[in-house]
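Excluded from the complex is one protein chain; the other protein chains are retained at their positions.
Going by the order they are written in, the chains are A, B and C; count residues from 1 in each one.
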Amino acid sequence: MTSYGADLLVILPELIVVGAACLLLVLEPLTPPSRKELLAWLSLGALALCIGLTGGQISVLNLRVSAFSDLVVVDGYARFWKLLLYGVTGLTILMSLPYLKAERLQLGEYYGFILLALSGMMVMVSGADLLTIYLGTELMSLSLYVMAGLKRSSPRSLEASAKYFVLGAFSSGLLLYGISLLYGVAGGTKLGAVAAAIGSRGFDDPLLLIATILLAAGFGFKLAVVPFHMWTPDVYQGAPTSVTAFMAVASKAASFAAFLRVFVEGLGGLKADWSNLFLLLCLVTLILGNLVAIVQTNIKRMLAYSSIAHAGYALIGLVAAGRGMGESGGASGLASVMLYLALYAFMTLGAFAVIGMFRKGGLEGEDIEDFAGLAKRQPLAAFLMLVFMVSLAGIPPTAGFIGKFYVFMAAVEAGLAWLAVVALIFAAISAYYYMRVVMVMYMREPDPSAGEVPQLVASPALTVVLACAVAGVILFGLFPNPLVSLALQSVLPLK
Amino acid sequence: MTIPVFYYLILSAVVFLTGLVGVLIRRNIIIILLSVELMLNATNINFVAFSQYFHNVAGQVFVFFALTIAAAEVAVGLAIIIALHRAKSSINVDEFQLLKW
Amino acid sequence: MTDLLIKLIPVFPLLAVIANGLFGRYLWSHDWAHRLAWGSVGLSFLCTIGVVADVLRTGTAHEVIAYQWIFGGDLTINLAYLVDPLTCVWLLVVTGVGFLIHVYSVGYMHGEDGFTRFFTYMNLFMVSMLLLVMGNNYAVLFIGWEGVGLCSYLLIGYYYDKVSAAKAASKAFVVNRIGDAGFLLAIFLVFINFKTLDYTKVFAQVGQLSPDMATAIALCLLVGAVGKSAQLPLHTWLPDAMEGPTPVSALIHAATMVTAGVYMVVRNHAIFDLSPVAMETVAIVGGCTALFAATIGLVQTDIKRVLAYSTVSQLGYMFLGCGIGAYTAAVFHVMTHAFFKALLFLSAGSVIHALSGEQDIRKMGGLSKKIPWTYRLFLIGTVAIAGIPPLAGFWSKDEIMGHAFVHHHYVFYGLAALGAFLTSFYMFRLTYLTFYGPSRMDHHTEEHVHESPMVMVGPLMALGLLSLVGGFLGFPPEHGWLHQFLAPVAGVGGEHEVGTGLVLTLMMIATGIALLGWGLAHYLYSMNPAAPDRWAAKAQGIYNTLLNKYYVDELYDVLVVEPTKKLGLALDWFDRVVIDGIVRAVGTMAELGAAGSTWAEKHVIYGGLNIIGYGNHLLAKQWRQLQSGMVHHYAAIIIAGLFLLAVVIQLIVQR
Partner (left out) sequence: MGNTEVPVNYLPILLFIGIAIVFGAVSLLAGWLVRPSRPYRAKLNPYESGSPLFSDARVQFPMRYYIIAMLFVIFDIEVIFIIPWAVRFQSLGLLGLVEMLVFIAILLVGLWYAWKKGALEWD
């Protein structure tokens, strides 16, 4: 019984989040449309609690606690990701306040769904059993399907949600089938059991082969890795921008967390093989993501392709981890992935925050052309966007550069210098389409025939979000060490 | 005598493939939903078969959750379909064309 | 103490950037904006003097770690400064000349809108440039490198409502990225070979570098340098960069940034020395550029463009110097060039200012009396660059040429000599056309002609003085003060004793060449002004070729720009067609899946449905939906991905 209580304590943050979500659903019908923001503050309060709980454990970062007979574990790795997810969720909620108002979407459920998705992600990052990981993934995905379609007035939003749903369900079917086959191989669904069972065998076992492929595909879909990326641009474009930001950052991070844990803790025995597999995926992702981003005219689609490309960069770290020469190589590879996604979170959130509140009359200014001459109208907004774009392009001394730097460094250490060089070249290419936005902002006059010129509609909440984002981008660009050491400490033990 | 486990696997593979192809070739989103359900249930066949083969219950537990999630998916799916139908009074995925590359 | 000063040097401009950039527009007037700007640069100039004095006294290089920037793996990168004689020279030039130009800008940019923005960018440039020359490792060097690139991009496009300006800016950006790519590659190679990026560590173990690797690194570095310093074949962006305000042209595109390439080569001379091939390449690039640009300079009619091409050509001299191992001479020339080219640009700016924006020398003339001070100072600059003793240009240029001759690089000597002749010719041509002869201005401009305010002429005078006496820092040749100072860092370029006689002879020749150019210019543009057109008419072909800068831009349009656009379209096409093609393929796969499933459905779902009819029906729909039904495409592609992975893994397993 006491142990049961202890288990509950271990998952206390999850419980808090779920409880808050339920509370929101109960209160939602009772709050008048004008007061819906109270619900946002409520959920922020819940987040604050969680941050306190998890953040308090920073001192014992590497302490590994497992609960419910190893269904979930809380270790440094999980804590790192959870903290990141809290931060991202908090910023998302903040940026949603003005955005929902501007879109006239006074929905309390919205925050409920964000919390549910968050709880799903938390389960993902600390799940030590294929069952919990799958549950978390689905909880996250189901919430995201709905959130993508929340803008019911807009057919685009609905269509995005429907597409996302159909393909997501499809891919989760693949994932589940893979899990079932893996269960068939290992005779258990705990990652430990899986590792033990396959520790010996290689891909000569066809069942294991299919299972691995299906797992890779299932996660690849959530990570938006080529060739499982097709949904990304459509959904990112169609979904409400705050939701897009949440998807692009939080769900990507959580999926990467679970993905890494499954393949490192569970299938670590095959790292020699899957590292080759992901090497290929990462190459095609880099190529397609970066090249196709060039021809986009809608900035949300452009960022969608860029997020695909960024998934490719992060994959480099995993490949390096797989190839990792001994402990350090692998560790630094994984750490670089964690670092990369953490830094990527700031710039992407910032960029989407700007786009979301960049209004043309009632509508969002989504076309890159809409940014023409922004530097003259709103220099500060233009400057912020410049910072985010520069950081996304990975130009020093911004956070983006640090992230890429460590990923490439891991690759070089793992003896993949050529891969680093290739990625470097694509980073140079990517600068082209990011700088296009900058150029439009600084060097172009708005087309007079366009009628109403878009403006960045400022609001306190948005200011906070942008301040956090830009501070993160610049400060971590100049002083990355705390974050780096945190990532290095909380990295998974690689077998 | 007991049925060898890989008969079940073949069965599940067939069902899975049927569902998969259904998703690929059907146009009515509800049928697509059904096909996805087929895929999920195929995995359930696997789980049950393996759990009986290994004599451990983990697989069956997994089936419970898989079923629940399948149900939740259907519910969400139907909700989205309804909203979509209200918006464009069609649930034919061919007509998803506002967003394309 | 010195360490503190060193740390402070880049801080002042940085503070100014933050203050002006964030609040300048809202909180205070233009006056305070520019005071902040030049004040901060002045302060860092003072710090620089303190530092240099210390370095002179102790003769030791200072290495200061500001803080640890990146660590992890087997690499730590600090934001750290290395101040040795080489850095000192650049620091003096950058902060000193930079300060003068900032002051000048106060007058020149007066009343422009975006005044604050201009000074923010200028200070940001100062910060980056200082990082570039002060960094003690390649990472900091690279940051500065990118930073100055960004600033030059922003400042060229300063008048962004001018289409040409925006075009020029993006051109500069693109061309520089080519160079940056090479530079990055070099840094990578360095890291892979030495497992560190600190200069001192790298150069300490440079010996164990294999010649080929040395060549590779050196050539990659050279690509970067060529991009930044506008050498052949990446020179095209610099003349266009003249779209920026004139102080920018003076500071960035003449005095400081474009010499960064030279700095990098000299800084890495340890690596270059290992590879004769690379040295040869550097010399060839430099020599050819020097001559090539000079020839173009002969016929340009835009005052700033003439100066731009002369800049390219002078940079060529510096590279030539590096290529033949005369590093000290190259640095010397960088310094003198900074003086007289800044002087020329600023006085050109003053001319343009006087003529309210006119830049075409065919519409000038006879200005010598109207704006006497500008005229005198411009003349000083011209004499200096033409290489007539005892002005600054003569000593440095003569030293490079002399070194070339003494070390038997007669070809390069020839190139340099010819270049020198042309230089002096087109510079005096410029002077004559601008300041002598009958006025060719239209009336309206003519009556508004006025001497520039003191705030502009003052800096000009300072620079004029420097151009007059600056050369004596390197006097006597090969043993001047500068040589002693730089000896520890620049290495002594094959010091075999040269007879004073030979030195004097070479000086004579150089002077003769310069005077010859002057004479020709005097003959053509002063004595009988009709002659030039006759000559041009005689040599139509050559004339047009030069006028069109050897059609290099056109060539690049055909070779690079058009293809790039095509690439964009191709990608678009790729996106629509190829992927769609894959989709079709997969779609067909879906169909055959359909065949499989029709089999299944026959028993599972559609009992007793006529297969053919159904298949047919299906197929018709298939074709239709392959055009449109996106969701299926996506799902199909996922499946395709699955098969792909399966194949890959199979291959892996086989291996």
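Points worth noting:
The rule is short, and it goes like this: a residue touches a chain if its C-beta (ideal position, glycine included) is under 8 Å from a C-beta of that chain, and two chains touch if they have at least 3 such contacts.
These numbers come from a predicted model, not from an experiment.
From the options A:P13, A:G120 or A:G187, the residue with contact to the chain not on display is A:G187. Screening B:V5, B:L34 or B:V48 against the full complex identifies B:V5 as the residue touching the chain left out. Residue-wise, the contact with the chain that is not shown comes from A:L25, picked out of A:L25, A:V284 or A:V457. Contact between chain B and the absent chain runs through residues 4-6, 9-10, 13-14, 17, 28, 64, 67-68, 71-72, 74-75, 78-79, 81-82, 85-86. One chain of the complex is left out; on chain A, the residues touching it are 1, 4, 22, 25-26, 28-30, 184-185, 187, 205-208, 210.
The rule is simple: only the chains that are shown with their structure count from here on.
Contacts between chains leave no pair untouched here, as each chain touches all the others. Distance between chain centres (mean CA atoms), chain A to chain B: 26 Å.
With centres set at the average Cα position, the gap from chain A to chain C is 39 Å.
Contact with two or more other chains is made by residues 163, 166, 170, 174, 234, 292 of chain A.
Multi-chain contact residues of chain C, defined as those touching 2 or more other chains: 575, 630-631, 635. Those residues of chain B whose C-beta lies close enough to touch chain C in the complex are 14, 17-18, 20-25, 27, 32, 93-94, 96-97, 99-101.
Looking at the complex, you find that chain B touches chain A at residues 5, 9, 12, 16, 19-20, 23, 29, 32-33, 36, 39-40, 42-44, 46-47, 50, 53-54, 56, 58-59, 61-62, 65-66, 69, 72-73, 76-77, 79-81, 83-84, 87-88, 93, 96, 98-101.
Residue ranges of chain A in contact with chain C, taken from their complex: 163, 166-167, 170-171, 174, 202-204, 209-210, 212-214, 216-217, 220-221, 226-228, 230-231, 234, 273, 276-277, 280-281, 291-292, 294-295, 328, 332, 335, 375, 379, 383, 395-397, 402, 405-406, 409-410, 412-413, 417, 420-421, 424-425, 428, 431, 435, 439, 442-445, 478-481, 484, 488.
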